[in-house]
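Pasting a structure here, questions to come.
Below is a slice of the complex: some chains, not all, each in place.
Letters are used for the chains, namely A and B, taken in the order the chains are written, and counting of residues starts over at 1 for each.
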Amino acid sequence: MGKRVLYIKPSAYATLNGDIRSYLEKYSDVDTEVEVWSMPRGPQHLEYEYYQALASQEILKAVLRAEQEGFDAAVIGCFDDPSLDAAREICRDMVVTGPAEAAMGLAASLGERFSVIVGRDKWVPRMRENVVKYGHSAHLASFRPLGLGVLDFHRDPAFTAQRMREEVRRAITEDKAEVIILGCTMEFGFFEQLQQEFGVPVIDVMLAGFKHAEYLAALKQKIGWCTSRVGKYAPPPASEICDWGIPADYDLQGLWLAEK
Amino acid sequence: MGKRVLYIKPSAYATLNGDIRSYLEKYSDVDTEVEVWSMPRGPQHLEYEYYQALASQEILKAVLRAEQEGFDAAVIGCFDDPSLDAAREICRDMVVTGPAEAAMGLAASLGERFSVIVGRDKWVPRMRENVVKYGHSAHLASFRPLGLGVLDFHRDPAFTAQRMREEVRRAITEDKAEVIILGCTMEFGFFEQLQQEFGVPVIDVMLAGFKHAEYLAALKQKIGWCTSRVGKYAPPPASEICDWGIPADYDLQGLWLAEK
(Lines give C-alpha, C1' and ligand atoms only; values in the text may rest on other atoms or scores of the structure.)
Protein backbone atom coordinates (compact mmCIF):
# COMPACT_ATOMS: atom_id res chain seq x y z
CA MET A 1 0.00 0.00 0.00
CA GLY A 2 1.77 3.13 -1.18
CA LYS A 3 1.30 6.68 0.13
CA ARG A 4 0.39 9.65 -2.01
CA VAL A 5 1.64 12.93 -0.57
CA LEU A 6 0.90 16.35 -2.01
CA TYR A 7 3.19 19.33 -1.59
CA ILE A 8 0.97 22.39 -1.92
CA LYS A 9 2.98 25.38 -3.00
CA PRO A 10 0.51 27.97 -1.77
CA SER A 11 1.66 30.74 -4.10
CA ALA A 12 1.27 31.28 -7.83
CA TYR A 13 4.94 30.70 -8.44
CA ALA A 14 5.51 27.50 -10.37
CA THR A 15 9.00 28.07 -11.73
CA LEU A 16 10.69 25.65 -9.36
CA ASN A 17 7.97 23.00 -9.10
CA GLY A 18 10.03 20.44 -10.95
CA ASP A 19 13.07 21.10 -8.83
CA ILE A 20 11.00 20.86 -5.67
CA ARG A 21 9.51 17.53 -6.73
CA SER A 22 12.93 16.10 -7.43
CA TYR A 23 14.20 17.48 -4.17
CA LEU A 24 11.42 15.84 -2.17
CA GLU A 25 11.70 12.56 -4.04
CA LYS A 26 15.35 12.41 -3.10
CA TYR A 27 14.29 12.17 0.56
CA SER A 28 10.95 10.38 0.29
CA ASP A 29 10.05 6.87 1.44
CA VAL A 30 10.24 4.18 -1.22
CA ASP A 31 6.48 3.75 -1.29
CA THR A 32 5.66 7.45 -1.50
CA GLU A 33 4.34 9.12 -4.60
CA VAL A 34 4.97 12.89 -4.56
CA GLU A 35 3.19 15.67 -6.39
CA VAL A 36 3.76 19.41 -6.24
CA TRP A 37 0.95 21.82 -7.04
CA SER A 38 1.23 25.56 -7.12
CA MET A 39 -1.71 27.92 -7.25
CA PRO A 40 -3.31 29.00 -10.54
CA ARG A 41 -3.59 32.64 -9.46
CA GLY A 42 -2.69 34.91 -6.59
CA PRO A 43 0.45 36.19 -4.91
CA GLN A 44 3.83 34.74 -5.81
CA HIS A 45 4.94 34.72 -2.20
CA LEU A 46 3.11 34.98 1.12
CA GLU A 47 5.15 37.49 3.11
CA TYR A 48 2.03 39.44 4.09
CA GLU A 49 -1.07 38.30 5.94
CA TYR A 50 -3.08 39.86 3.16
CA TYR A 51 -1.38 37.58 0.66
CA GLN A 52 -2.11 34.59 2.84
CA ALA A 53 -5.75 35.60 3.04
CA LEU A 54 -5.92 36.01 -0.73
CA ALA A 55 -4.25 32.65 -1.22
CA SER A 56 -6.52 30.82 1.19
CA GLN A 57 -9.25 30.26 -1.34
CA GLU A 58 -6.98 28.44 -3.78
CA ILE A 59 -5.16 26.57 -1.02
CA LEU A 60 -8.40 25.21 0.37
CA LYS A 61 -9.66 24.36 -3.08
CA ALA A 62 -6.48 22.39 -3.66
CA VAL A 63 -7.04 20.59 -0.37
CA LEU A 64 -10.57 19.61 -1.39
CA ARG A 65 -9.38 18.45 -4.77
CA ALA A 66 -6.46 16.52 -3.32
CA GLU A 67 -8.72 14.61 -1.02
CA GLN A 68 -11.04 13.83 -3.90
CA GLU A 69 -8.09 12.55 -5.88
CA GLY A 70 -7.13 10.22 -3.09
CA PHE A 71 -4.03 11.78 -1.59
CA ASP A 72 -3.20 10.46 1.84
CA ALA A 73 -1.56 13.58 3.13
CA ALA A 74 -0.76 17.13 2.14
CA VAL A 75 1.56 19.79 3.41
CA ILE A 76 0.84 23.48 2.89
CA GLY A 77 4.28 24.67 1.91
CA CYS A 78 4.76 27.97 3.73
CA PHE A 79 6.44 28.40 7.13
CA ASP A 80 3.46 30.44 8.39
CA ASP A 81 1.23 27.35 8.04
CA PRO A 82 -1.47 29.43 6.30
CA SER A 83 -5.00 27.99 6.20
CA LEU A 84 -3.91 24.91 8.12
CA ASP A 85 -6.76 24.94 10.65
CA ALA A 86 -9.39 25.45 7.95
CA ALA A 87 -7.83 22.72 5.84
CA ARG A 88 -8.16 20.26 8.70
CA GLU A 89 -11.86 21.08 9.05
CA ILE A 90 -12.64 20.13 5.48
CA CYS A 91 -10.65 16.91 5.19
CA ARG A 92 -12.40 13.63 5.65
CA ASP A 93 -9.55 11.21 5.18
CA MET A 94 -6.52 13.17 4.15
CA VAL A 95 -4.24 14.47 6.87
CA VAL A 96 -2.68 17.93 6.53
CA THR A 97 0.25 19.58 8.19
CA GLY A 98 2.50 22.59 7.79
CA PRO A 99 6.23 23.25 7.86
CA ALA A 100 6.13 25.29 11.06
CA GLU A 101 4.27 22.68 13.07
CA ALA A 102 6.60 20.00 11.75
CA ALA A 103 9.90 21.86 12.01
CA MET A 104 9.37 23.33 15.45
CA GLY A 105 8.21 20.03 16.92
CA LEU A 106 11.26 18.32 15.51
CA ALA A 107 13.70 21.03 16.55
CA ALA A 108 12.39 20.97 20.12
CA SER A 109 13.22 17.31 20.39
CA LEU A 110 16.70 17.58 18.85
CA GLY A 111 17.86 20.31 21.22
CA GLU A 112 16.70 22.70 23.89
CA ARG A 113 16.72 25.95 21.93
CA PHE A 114 16.38 26.78 18.28
CA SER A 115 16.94 29.90 16.22
CA VAL A 116 14.92 30.68 13.11
CA ILE A 117 16.73 32.21 10.15
CA VAL A 118 14.08 34.30 8.42
CA GLY A 119 13.99 36.55 5.41
CA ARG A 120 12.78 39.87 6.74
CA ASP A 121 11.93 41.54 10.07
CA LYS A 122 8.36 41.79 8.86
CA TRP A 123 7.88 38.03 9.14
CA VAL A 124 8.77 37.81 12.78
CA PRO A 125 5.56 38.87 14.57
CA ARG A 126 3.40 36.26 12.84
CA MET A 127 6.01 33.53 13.22
CA ARG A 128 6.36 34.36 16.88
CA GLU A 129 2.61 33.84 17.22
CA ASN A 130 3.09 30.37 15.77
CA VAL A 131 5.94 29.64 18.18
CA VAL A 132 3.50 30.39 20.99
CA LYS A 133 0.62 28.50 19.35
CA TYR A 134 2.71 25.36 18.94
CA GLY A 135 3.95 25.57 22.52
CA HIS A 136 7.61 26.36 21.90
CA SER A 137 8.09 29.73 23.59
CA ALA A 138 10.64 28.25 25.96
CA HIS A 139 12.64 26.82 23.06
CA LEU A 140 13.02 29.97 21.00
CA ALA A 141 16.57 31.30 21.09
CA SER A 142 16.08 34.00 18.45
CA PHE A 143 14.83 35.05 15.08
CA ARG A 144 17.66 36.10 12.77
CA PRO A 145 16.59 37.97 9.60
CA LEU A 146 18.70 37.78 6.45
CA GLY A 147 17.31 40.89 4.84
CA LEU A 148 16.09 38.85 1.86
CA GLY A 149 12.64 38.20 0.42
CA VAL A 150 11.14 34.81 -0.41
CA LEU A 151 11.95 35.14 -4.08
CA ASP A 152 15.53 36.26 -3.44
CA PHE A 153 16.88 33.09 -1.86
CA HIS A 154 17.47 31.23 -5.11
CA ARG A 155 18.43 34.26 -7.23
CA ASP A 156 21.99 34.34 -5.95
CA PRO A 157 22.44 31.14 -3.96
CA ALA A 158 26.06 31.86 -3.12
CA PHE A 159 25.13 35.17 -1.55
CA THR A 160 22.20 33.61 0.29
CA ALA A 161 24.43 30.87 1.64
CA GLN A 162 26.93 33.44 2.79
CA ARG A 163 24.29 35.46 4.65
CA MET A 164 22.90 32.30 6.20
CA ARG A 165 26.35 31.34 7.36
CA GLU A 166 26.74 34.69 9.12
CA GLU A 167 23.42 34.50 10.91
CA VAL A 168 23.74 30.83 11.83
CA ARG A 169 27.08 31.60 13.42
CA ARG A 170 25.54 34.41 15.47
CA ALA A 171 22.60 32.25 16.44
CA ILE A 172 24.91 29.57 17.78
CA THR A 173 27.49 31.74 19.48
CA GLU A 174 25.44 34.72 20.67
CA ASP A 175 21.94 33.28 21.10
CA LYS A 176 23.09 29.79 22.20
CA ALA A 177 20.96 28.04 19.61
CA GLU A 178 21.42 24.28 19.55
CA VAL A 179 19.31 23.71 16.46
CA ILE A 180 18.79 25.95 13.43
CA ILE A 181 15.52 26.29 11.52
CA LEU A 182 15.68 27.82 8.04
CA GLY A 183 12.35 29.60 8.39
CA CYS A 184 11.00 29.68 4.85
CA THR A 185 10.24 26.81 2.49
CA MET A 186 12.09 28.70 -0.22
CA GLU A 187 15.25 28.42 1.86
CA PHE A 188 15.23 24.77 0.74
CA GLY A 189 18.44 23.14 -0.39
CA PHE A 190 20.82 25.10 1.83
CA PHE A 191 20.68 23.01 4.97
CA GLU A 192 23.14 20.30 4.11
CA GLN A 193 26.19 22.44 3.77
CA LEU A 194 25.35 24.49 6.86
CA GLN A 195 24.74 21.36 8.87
CA GLN A 196 28.08 19.99 7.90
CA GLU A 197 29.87 23.25 8.54
CA PHE A 198 28.40 24.04 11.94
CA GLY A 199 27.82 20.54 13.26
CA VAL A 200 24.34 21.20 14.56
CA PRO A 201 21.02 20.07 13.06
CA VAL A 202 19.81 22.54 10.43
CA ILE A 203 16.14 22.06 9.65
CA ASP A 204 15.04 22.60 6.06
CA VAL A 205 11.37 23.38 6.64
CA MET A 206 10.24 22.21 3.23
CA LEU A 207 11.68 18.79 4.01
CA ALA A 208 10.47 18.82 7.59
CA GLY A 209 6.90 19.56 6.49
CA PHE A 210 6.99 16.98 3.72
CA LYS A 211 8.44 14.21 5.87
CA HIS A 212 5.93 14.95 8.62
CA ALA A 213 3.08 14.68 6.10
CA GLU A 214 4.48 11.37 4.94
CA TYR A 215 4.73 10.20 8.55
CA LEU A 216 1.16 11.21 9.33
CA ALA A 217 -0.01 9.41 6.21
CA ALA A 218 1.72 6.26 7.42
CA LEU A 219 0.17 6.55 10.89
CA LYS A 220 -3.26 6.96 9.33
CA GLN A 221 -2.82 3.96 7.09
CA LYS A 222 -1.31 1.67 9.66
CA ILE A 223 -2.95 2.76 12.89
CA GLY A 224 -5.97 4.77 11.88
CA TRP A 225 -4.86 7.96 13.62
CA CYS A 226 -6.12 11.02 11.85
CA THR A 227 -7.50 14.46 12.54
CA SER A 228 -10.24 14.46 15.16
CA ARG A 229 -13.62 15.44 13.77
CA VAL A 230 -14.83 16.60 17.16
CA GLY A 231 -14.29 20.11 18.48
CA LYS A 232 -11.82 22.44 16.79
CA TYR A 233 -11.75 20.54 13.49
CA ALA A 234 -15.41 19.51 13.33
CA PRO A 235 -16.36 19.78 9.65
CA PRO A 236 -18.87 22.22 8.17
CA PRO A 237 -22.02 20.60 6.75
CA ALA A 238 -21.83 20.17 2.98
CA SER A 239 -25.57 20.66 2.65
CA GLU A 240 -25.36 24.16 4.09
CA ILE A 241 -22.47 25.00 1.78
CA CYS A 242 -24.48 23.89 -1.20
CA ASP A 243 -27.64 25.68 -0.07
CA TRP A 244 -25.66 28.91 0.02
CA GLY A 245 -24.41 28.46 -3.50
CA ILE A 246 -20.79 28.36 -2.41
CA PRO A 247 -19.71 25.80 -5.06
CA ALA A 248 -20.90 28.05 -7.89
CA ASP A 249 -19.82 31.34 -6.36
CA TYR A 250 -16.36 30.12 -5.42
CA ASP A 251 -15.64 27.90 -8.40
CA LEU A 252 -15.81 24.73 -6.33
CA GLN A 253 -18.22 22.71 -8.45
CA GLY A 254 -17.97 19.04 -7.75
CA LEU A 255 -15.91 19.57 -4.63
CA TRP A 256 -18.84 20.08 -2.30
CA LEU A 257 -21.83 17.79 -2.74
CA ALA A 258 -24.94 18.17 -0.64
CA GLU A 259 -25.06 14.51 0.32
CA LYS A 260 -21.52 14.52 1.58
CA MET B 1 -15.61 66.98 11.63
CA GLY B 2 -17.86 63.95 11.74
CA LYS B 3 -16.80 60.30 11.82
CA ARG B 4 -17.84 57.69 9.33
CA VAL B 5 -17.86 54.20 10.78
CA LEU B 6 -18.55 51.04 8.83
CA TYR B 7 -20.01 47.91 10.36
CA ILE B 8 -18.87 45.05 8.15
CA LYS B 9 -21.21 42.10 8.45
CA PRO B 10 -18.75 39.53 7.21
CA SER B 11 -21.34 37.01 6.06
CA ALA B 12 -23.75 36.97 3.14
CA TYR B 13 -26.72 37.44 5.39
CA ALA B 14 -28.32 40.82 4.86
CA THR B 15 -31.77 40.25 6.34
CA LEU B 16 -31.14 42.24 9.49
CA ASN B 17 -28.90 44.97 8.09
CA GLY B 18 -31.53 47.63 8.59
CA ASP B 19 -32.17 46.55 12.14
CA ILE B 20 -28.47 46.49 12.88
CA ARG B 21 -27.99 50.00 11.54
CA SER B 22 -30.84 51.33 13.65
CA TYR B 23 -29.47 49.47 16.63
CA LEU B 24 -26.01 50.97 16.25
CA GLU B 25 -27.36 54.46 15.59
CA LYS B 26 -29.24 54.29 18.85
CA TYR B 27 -25.89 54.11 20.65
CA SER B 28 -23.64 56.10 18.31
CA ASP B 29 -22.02 59.47 18.94
CA VAL B 30 -23.88 62.47 17.56
CA ASP B 31 -21.26 63.09 14.91
CA THR B 32 -21.03 59.50 13.70
CA GLU B 33 -22.40 58.32 10.40
CA VAL B 34 -23.03 54.56 10.39
CA GLU B 35 -23.22 52.13 7.52
CA VAL B 36 -23.73 48.39 7.53
CA TRP B 37 -22.43 46.27 4.68
CA SER B 38 -22.90 42.57 4.33
CA MET B 39 -21.07 40.40 1.83
CA PRO B 40 -22.33 39.83 -1.71
CA ARG B 41 -21.58 36.10 -1.62
CA GLY B 42 -20.28 33.44 0.71
CA PRO B 43 -21.38 31.80 3.94
CA GLN B 44 -24.29 33.17 5.90
CA HIS B 45 -22.52 32.67 9.19
CA LEU B 46 -18.88 32.08 10.16
CA GLU B 47 -19.04 29.23 12.67
CA TYR B 48 -16.25 27.33 10.86
CA GLU B 49 -12.71 28.40 10.08
CA TYR B 50 -13.35 27.32 6.53
CA TYR B 51 -16.20 29.80 6.29
CA GLN B 52 -13.97 32.51 7.68
CA ALA B 53 -11.33 31.70 5.09
CA LEU B 54 -13.92 31.78 2.30
CA ALA B 55 -15.25 35.08 3.60
CA SER B 56 -11.85 36.70 3.90
CA GLN B 57 -11.71 37.73 0.27
CA GLU B 58 -14.94 39.73 0.44
CA ILE B 59 -14.15 41.11 3.87
CA LEU B 60 -10.82 42.46 2.71
CA LYS B 61 -12.35 43.83 -0.45
CA ALA B 62 -14.88 45.66 1.67
CA VAL B 63 -12.06 47.06 3.77
CA LEU B 64 -10.25 48.37 0.69
CA ARG B 65 -13.43 49.87 -0.66
CA ALA B 66 -14.33 51.43 2.67
CA GLU B 67 -11.03 53.16 2.90
CA GLN B 68 -11.40 54.42 -0.62
CA GLU B 69 -14.81 55.78 0.25
CA GLY B 70 -13.37 57.68 3.17
CA PHE B 71 -14.55 55.78 6.21
CA ASP B 72 -12.62 56.60 9.35
CA ALA B 73 -13.03 53.24 10.99
CA ALA B 74 -14.48 49.82 10.41
CA VAL B 75 -15.36 46.89 12.60
CA ILE B 76 -15.42 43.36 11.23
CA GLY B 77 -18.59 42.12 12.87
CA CYS B 78 -17.81 38.59 14.04
CA PHE B 79 -16.58 37.64 17.52
CA ASP B 80 -13.73 35.62 16.01
CA ASP B 81 -12.24 38.85 14.59
CA PRO B 82 -11.69 37.16 11.19
CA SER B 83 -9.21 38.79 8.79
CA LEU B 84 -8.43 41.52 11.30
CA ASP B 85 -4.65 41.32 11.02
CA ALA B 86 -4.74 41.30 7.21
CA ALA B 87 -7.20 44.20 7.22
CA ARG B 88 -4.81 46.28 9.27
CA GLU B 89 -2.01 45.62 6.80
CA ILE B 90 -3.94 47.08 3.88
CA CYS B 91 -5.39 50.19 5.52
CA ARG B 92 -3.66 53.46 5.03
CA ASP B 93 -5.86 55.78 7.04
CA MET B 94 -8.81 53.80 8.21
CA VAL B 95 -8.54 52.03 11.56
CA VAL B 96 -10.05 48.59 11.98
CA THR B 97 -11.03 46.58 15.01
CA GLY B 98 -13.05 43.52 15.93
CA PRO B 99 -15.65 42.65 18.55
CA ALA B 100 -13.42 40.22 20.43
CA GLU B 101 -10.54 42.66 20.83
CA ALA B 102 -12.97 45.35 21.92
CA ALA B 103 -15.20 43.30 24.21
CA MET B 104 -12.46 41.42 26.02
CA GLY B 105 -10.42 44.57 26.62
CA LEU B 106 -13.48 46.28 28.05
CA ALA B 107 -14.58 43.32 30.16
CA ALA B 108 -11.13 42.98 31.68
CA SER B 109 -11.34 46.54 32.93
CA LEU B 110 -14.87 46.28 34.32
CA GLY B 111 -14.12 43.21 36.42
CA GLU B 112 -11.54 40.56 37.13
CA ARG B 113 -13.13 37.60 35.38
CA PHE B 114 -15.53 37.26 32.51
CA SER B 115 -17.56 34.41 31.06
CA VAL B 116 -18.40 34.15 27.40
CA ILE B 117 -21.86 32.92 26.43
CA VAL B 118 -21.35 31.23 23.08
CA GLY B 119 -23.56 29.40 20.64
CA ARG B 120 -21.95 25.99 20.28
CA ASP B 121 -19.08 23.96 21.76
CA LYS B 122 -17.42 24.08 18.35
CA TRP B 123 -16.70 27.79 18.68
CA VAL B 124 -14.73 27.48 21.87
CA PRO B 125 -11.24 26.37 20.69
CA ARG B 126 -10.83 29.29 18.30
CA MET B 127 -12.23 31.80 20.78
CA ARG B 128 -9.91 30.50 23.44
CA GLU B 129 -7.02 31.17 21.08
CA ASN B 130 -8.20 34.76 20.87
CA VAL B 131 -8.45 35.03 24.64
CA VAL B 132 -4.77 34.06 24.75
CA LYS B 133 -3.83 36.30 21.82
CA TYR B 134 -5.41 39.33 23.42
CA GLY B 135 -3.74 38.60 26.76
CA HIS B 136 -6.81 37.70 28.84
CA SER B 137 -6.11 34.11 29.90
CA ALA B 138 -6.14 35.13 33.53
CA HIS B 139 -9.51 36.81 33.13
CA LEU B 140 -11.43 33.94 31.59
CA ALA B 141 -13.91 32.41 34.01
CA SER B 142 -15.59 30.10 31.46
CA PHE B 143 -17.18 29.58 28.11
CA ARG B 144 -20.85 28.68 28.40
CA PRO B 145 -22.45 27.30 25.20
CA LEU B 146 -26.17 27.78 24.55
CA GLY B 147 -26.51 24.97 22.03
CA LEU B 148 -27.66 27.44 19.39
CA GLY B 149 -26.23 28.47 16.02
CA VAL B 150 -25.60 32.00 14.82
CA LEU B 151 -28.79 32.11 12.81
CA ASP B 152 -30.89 30.73 15.66
CA PHE B 153 -30.55 33.59 18.12
CA HIS B 154 -33.17 35.81 16.54
CA ARG B 155 -35.52 33.03 15.38
CA ASP B 156 -37.11 32.58 18.77
CA PRO B 157 -35.85 35.47 20.89
CA ALA B 158 -37.83 34.45 23.94
CA PHE B 159 -36.22 31.02 23.95
CA THR B 160 -32.79 32.49 23.33
CA ALA B 161 -33.25 34.91 26.20
CA GLN B 162 -34.31 32.08 28.45
CA ARG B 163 -31.24 29.98 27.59
CA MET B 164 -29.01 33.00 28.09
CA ARG B 165 -30.55 33.60 31.47
CA GLU B 166 -29.73 30.05 32.53
CA GLU B 167 -26.14 30.19 31.43
CA VAL B 168 -25.51 33.68 32.76
CA ARG B 169 -26.76 32.54 36.13
CA ARG B 170 -24.37 29.57 36.10
CA ALA B 171 -21.50 31.75 34.95
CA ILE B 172 -22.03 34.10 37.87
CA THR B 173 -22.74 31.59 40.61
CA GLU B 174 -20.60 28.62 39.59
CA ASP B 175 -17.78 30.17 37.58
CA LYS B 176 -17.62 33.39 39.59
CA ALA B 177 -17.87 35.58 36.51
CA GLU B 178 -18.03 39.29 37.29
CA VAL B 179 -18.73 40.38 33.73
CA ILE B 180 -20.63 38.58 30.97
CA ILE B 181 -19.72 38.67 27.29
CA LEU B 182 -22.38 37.59 24.80
CA GLY B 183 -19.90 35.96 22.45
CA CYS B 184 -21.47 36.42 19.02
CA THR B 185 -22.48 39.59 17.24
CA MET B 186 -25.79 37.99 16.42
CA GLU B 187 -26.52 37.82 20.13
CA PHE B 188 -27.11 41.56 19.83
CA GLY B 189 -30.06 43.14 21.53
CA PHE B 190 -30.28 40.79 24.51
CA PHE B 191 -27.82 42.47 26.85
CA GLU B 192 -30.03 45.13 28.36
CA GLN B 193 -32.53 42.88 30.03
CA LEU B 194 -29.85 40.50 31.28
CA GLN B 195 -27.81 43.38 32.64
CA GLN B 196 -30.79 44.67 34.53
CA GLU B 197 -31.77 41.28 35.83
CA PHE B 198 -28.34 40.14 37.02
CA GLY B 199 -26.81 43.47 37.98
CA VAL B 200 -23.47 42.82 36.31
CA PRO B 201 -22.15 44.32 33.07
CA VAL B 202 -23.31 42.28 30.07
CA ILE B 203 -21.26 43.07 26.99
CA ASP B 204 -23.06 43.03 23.65
CA VAL B 205 -20.13 42.40 21.35
CA MET B 206 -21.68 44.05 18.33
CA LEU B 207 -21.97 47.25 20.35
CA ALA B 208 -18.57 46.82 21.96
CA GLY B 209 -16.90 46.43 18.57
CA PHE B 210 -18.78 49.33 17.04
CA LYS B 211 -18.12 51.73 19.92
CA HIS B 212 -14.45 50.78 19.95
CA ALA B 213 -14.22 51.51 16.22
CA GLU B 214 -15.86 54.87 16.83
CA TYR B 215 -13.42 55.56 19.65
CA LEU B 216 -10.40 54.64 17.53
CA ALA B 217 -11.72 56.90 14.78
CA ALA B 218 -11.90 59.77 17.25
CA LEU B 219 -8.37 59.12 18.49
CA LYS B 220 -7.10 59.10 14.93
CA GLN B 221 -8.86 62.34 14.07
CA LYS B 222 -7.96 64.20 17.24
CA ILE B 223 -4.58 62.79 18.15
CA GLY B 224 -3.26 61.11 15.05
CA TRP B 225 -2.97 57.66 16.62
CA CYS B 226 -3.52 54.94 14.11
CA THR B 227 -2.23 51.50 13.15
CA SER B 228 1.54 51.33 13.02
CA ARG B 229 2.87 50.71 9.54
CA VAL B 230 6.07 49.21 10.86
CA GLY B 231 6.44 45.52 11.69
CA LYS B 232 3.40 43.30 11.98
CA TYR B 233 1.10 45.59 10.01
CA ALA B 234 3.61 46.84 7.43
CA PRO B 235 1.64 47.09 4.16
CA PRO B 236 2.21 45.02 1.04
CA PRO B 237 3.51 46.97 -1.97
CA ALA B 238 0.71 47.85 -4.40
CA SER B 239 3.08 47.61 -7.33
CA GLU B 240 3.77 43.95 -6.66
CA ILE B 241 0.05 43.26 -6.29
CA CYS B 242 -0.59 44.87 -9.66
CA ASP B 243 2.34 43.11 -11.34
CA TRP B 244 0.84 39.80 -10.30
CA GLY B 245 -2.52 40.63 -11.77
CA ILE B 246 -4.27 40.38 -8.43
CA PRO B 247 -6.78 43.20 -9.17
CA ALA B 248 -8.07 41.41 -12.26
CA ASP B 249 -7.93 37.90 -10.85
CA TYR B 250 -9.61 38.79 -7.59
CA ASP B 251 -12.12 41.32 -8.86
CA LEU B 252 -10.37 44.21 -7.12
CA GLN B 253 -10.08 46.61 -10.03
CA GLY B 254 -9.57 50.14 -8.91
CA LEU B 255 -8.82 49.11 -5.35
CA TRP B 256 -5.14 48.47 -5.90
CA LEU B 257 -3.23 50.96 -8.03
CA ALA B 258 0.41 50.46 -8.86
CA GLU B 259 1.42 53.94 -7.83
CA LYS B 260 -0.08 53.58 -4.41
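One rule holds for everything that comes next: contacts are C-beta pairs under 8 Å (C-beta built on N, C-alpha and C of every residue); 3 or more make two chains touch, one makes a residue touch a chain.
Here the structure is a predicted model, which means the values were calculated and not measured.
K.L.:
For validation: placed chains = 2, all identical. Expected total copies in the complex?
P.N.:
All together, the file's complex is an assembly of 6 copies.
Here is the rule we use: only the chains that are shown with their structure count from here on.
K.L.:
Centroid of chain A to centroid of chain B, CA atoms only: how many Å?
P.N.:
Result: the chain centres lie 29 Å from each other.
K.L.:
Sort out for me which residues of chain A touch chain B in the complex.
P.N.:
Chain A reaches chain B through residues 12, 41-44, 47-54, 56-57, 60, 83, 85-86, 89-90, 121-122, 124-126, 129, 132-133, 231-232, 234-236, 240-241, 244-246, 249-250.
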